[in-house]
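Handing you a structure now.
All protein chains but one are shown in place.
For clarity, chains are labelled A and B in written order, and residue numbers in each chain start from 1.
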Amino acid sequence: MTQEVKTRPLNRLKSMYALRAEVDKMYQVGGEAKAKGRPVAWVMLEGWANPILNAMDVITVYPENYSSLCAAQKLAGPFLERAETEGYPTHLCGYARACVGYSARMVELDGQIPPEAPAGGMPRPNLLISSAEVCDARFKWFQSLGRYFDAPVWTLESPSPNARESLTPGTYERNTQFLINEIRQFVVFLEKLLGKKMEWDKLDFTSDGTNEINRLRWEINQLRKARPCPMHTRDFWSVMSAALYRGAADPTVIVDGNQKMYDEVKYRVDHGIAAINRPEKYRMSFEGLAPWHSLSFLDDLADRGWNFVCESAYSPGRPVVIDLSKVSDPIERYVRKRYRSLASAIEIEFGPEEAPKVKEEIMREGTSYRLRLKHIRDYQCDGVVLHVLLSCRAASSGLSLFSDQLLDVYKVPSLIIEGDIIDTSLFNPVESLKKAEAFEDTMDHYKKVRKNLGFEW
Amino acid sequence: MVIATKKGLARVQELYQDRPQRVKELKAEGKKIIGYLCIYPVTEMMTALDIVPYRVLGDMRESITKADAYLPPVVCPFLRSCLDQGLKGKYDFLDGMVTSHICDVGSSLSGIWHYTVKTPFHYNIDTPHTVHETALNQTKGVMKAFQKALEDFAGKKITNAKLKKAIILHNEQRALVREAYELKKQDPPLISGAETLKTIKVIQSIPVAEGNALLRDIISEVKTRKNKPAKKNARLLVWGSILDDTPLIEMIESLDANVVMDDTCVGSRPFFDDVKITPDPIDGLAQHYLVDIKCPRTFRARDFYAAKKNYMEDLKTRFSYLSDYAREWKANGVILQSVRYCDTHGYEVPQVRDYLREIDLPGIYLEHDYTVGALAPLKTRVQGFLEIIG
Partner (left out) sequence: MIPIYFAGIDLGSTMTKVVIVDESEKLLAYVVQHTGAEHRRLANKVMEESLRQAVITIDEITYVIATGYGRINVPFADKQITELTCHARGVAHFFPNVRLAIDIGGQDAKGMKVKNGKLIDFVMSDKCAAGTGRYLEVVAHTLGLTLEDLGPISLKSTRKVSISSICTIFAQQEVSNHLSAGVLLEDVVAGLHDAIAGRVARMVRRLKIEPDVVFTGGVAKNIGVIKALEENLGCPVLVPSEPLLSGALGAALIARETILKAQAEGKSVQTTRRKLGEATFFKQDDGILSGN
């Protein structure tokens, strides 16, 4: 009898490694630049500040990424504990608490990077840019870092209307103007702080670069609809950071890396190559933020034939195609190229027949299941994993309604896994894997239900 | 028309025990009632349209059974309880529900409420998060859009004259609340902390004009009543997230302390600044709701354009009113409290404590989970704190 050689469950993309390495470079570049006296900004994951800061030659470092990096190397614990000692409630965001602990250590060491910090650490900030986009508690986080640094804090506003208000006439134009005015004020602040003027063609460069990266990421994601799915969520997460955190700093390299990735994924689609080295038994969506400390949990699932084909967070939006040649104001150009109205997004995503229904549902009920569940239908998922985060309100509050609607409309069941983005003590891998095994029966059952009801998958 | 037979604090107690009693009577007479969540919706506009604004609150005495399906246990239990009450039909008498982007969970609750509770009129005001000038302009636009939606619902226009009249009436309420708080400067205070909370809760549950009459009665009543609060060793200021019922305050006041002042939103927070009367009333309203109300949900800084942040100066800009409160109300200690899972107040706590340390005012932080059963361990903390401050 021949011994069966078991391959690793995940078939990772070769093009991923180069992009992932770019993220580590961020800390190296940050440290070197700091040593040369260049200003360093701590920034959050959001859509507006990054190209502007890079156009003004500010080094951008991302505490959210750094916290997840610490978690991935299982080194976040002492920073979390330090935040607790500093008097921060333990229910606050794991990213924030790890960052607070790091900052407190830095102050203790007279601004030096703590020796226990992985990847070379984050250099001390000259400036803190926080955002209310995606999660509005984040601006309280950076405000409270005033305890540790004398760096100024800028809170970049971003409108956050609920779906129904978004569709109300006048809202989109008002919010666009708000963004334009807010960003203009932000640029004035930066010019004053840095003692130099913005060079607008540089902004066009970083802006166009990040838009192009978004377009490529969006195209790649379209390819993931194929059966079997050619790219796993783990690869998506690995390269997400490069796009979102390094895209504006080094657009040429990141565009190139994503183009290579596109080519590799396309090759896989054309040749029927899957993202997992097992038969694709279940196509899954990962809803919520990643468990950075326990990513190998997804490998255990891949070993059972679970292929994660899409995810709710960090997804690129459909690129905006719009003629702005007549807009002379560079800030207005910058905003309009990135900020799309919900109405037009619905029109493009759903087409002339379904779009009016979606809009009508939103006006009547405040939400449309079609909009929320669209990716499940597009990617033909058999199940979803809901990652309920014990320290994150933003990513956890809508999950239950989502899973109810999903089962109701598309007969796709959800598996709830409780855990955290950073704090390992809140995640129980053994128990979660047991739950996942049992969940396969549920998915099998609903596969039959969908078949009997005449669903496409 | 039903005439209330009880007056003053007795009427407060009656409505505290049956909060929607009065608005249900008014509804039977044909009035429209609109619920509002937190203190950011522009209630003046409702009053201007002869609609009764009614504060939506939770019920910490009732366990959450229905909201679990929509909001997980890791989010603000106050908002979970509000939704739970809505899902249980406790707010079925409302003709409308107005929310605001107080925090992400608040906005999320708004969408879920719209989808599940289905109050006929629903609106979420997207209030900005900073006091940048651009944000102030945005607030005006957002308020005008809300005004239009409200007018469409009511089928009539809000004229500037009517809006100004409503602002004056609401300002009158703010002044009366401050007058009542003045009586808490005496030692012992003429109104207890628990009575204050009940009173604020009740005036947010009846038409503003009726609330004003009630406040006048209370002010004259407490000046002469016999059974006023006892003199206690400690005079405390309570800061923090929403407290919409009395158990925590009653626990504190069962010890050797009176709660003489608060910075909470079923308390002084919505009442301590007037709305300025401006040629375009929206200007004054925007200033009030975005800038003047001091909930930590809005980002403030000493100087947005400064190249360096001076932490202590920044704290002074943000929190010096707490020092004023402590001085004027002769508070010798501060209870900082927050409901668990409130990010907004959670990040603020270490900063407020830094500030209190700077002005040499003792403080203690209590985190609670919006129930009435788990107060015993907190009682030990408060008593220990009182023993320290002597």
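The rule we apply is simple: a contact is a pair of C-beta atoms (placed from the backbone, for glycine too) under 8 Å apart; a residue touches a chain by one contact, two chains touch by 3 or more.
Everything quoted here is computed from the prediction, not taken from an experiment.
Here the missing chain is touched by one residue of A:E32, A:E81, A:D270 or A:E360, and it is A:E81.
For the chain left out of this panel, the touching residue among A:S15, A:N54, A:N211 or A:T424 is A:T424. Against the chain not displayed here, subunit B makes contact via residues 247, 250-251, 254, 367, 372-377, 379-381, 383-384, 387-388.
By the touch criterion stated above, the residues of subunit A touching the omitted chain are 81, 84-87, 424-426, 428, 430-431.
As a convention for this text, only the chains that are shown with their structure count from here on.
One finds 35 Å separating the Cα centroids of subunit A and subunit B. Looking at the complex, you find that subunit B touches subunit A at residues 68-72, 74-76, 101, 103-105, 107-112, 114-115, 118, 122-124, 126, 128-130, 132-135, 137-138, 141-142, 145, 149, 296, 299, 301, 304-311, 314, 338, 340-341, 343-344, 346-351, 353-354, 365, 367. By the touch rule above, subunit A contacts subunit B in their complex via residues 86-89, 91-93, 96, 132, 135-137, 139-141, 143-144, 146-147, 149-155, 157, 159-165, 168, 170-171, 174-175, 178, 181-182, 185, 188-189, 192-193, 365-367, 388-394, 396-401, 404.
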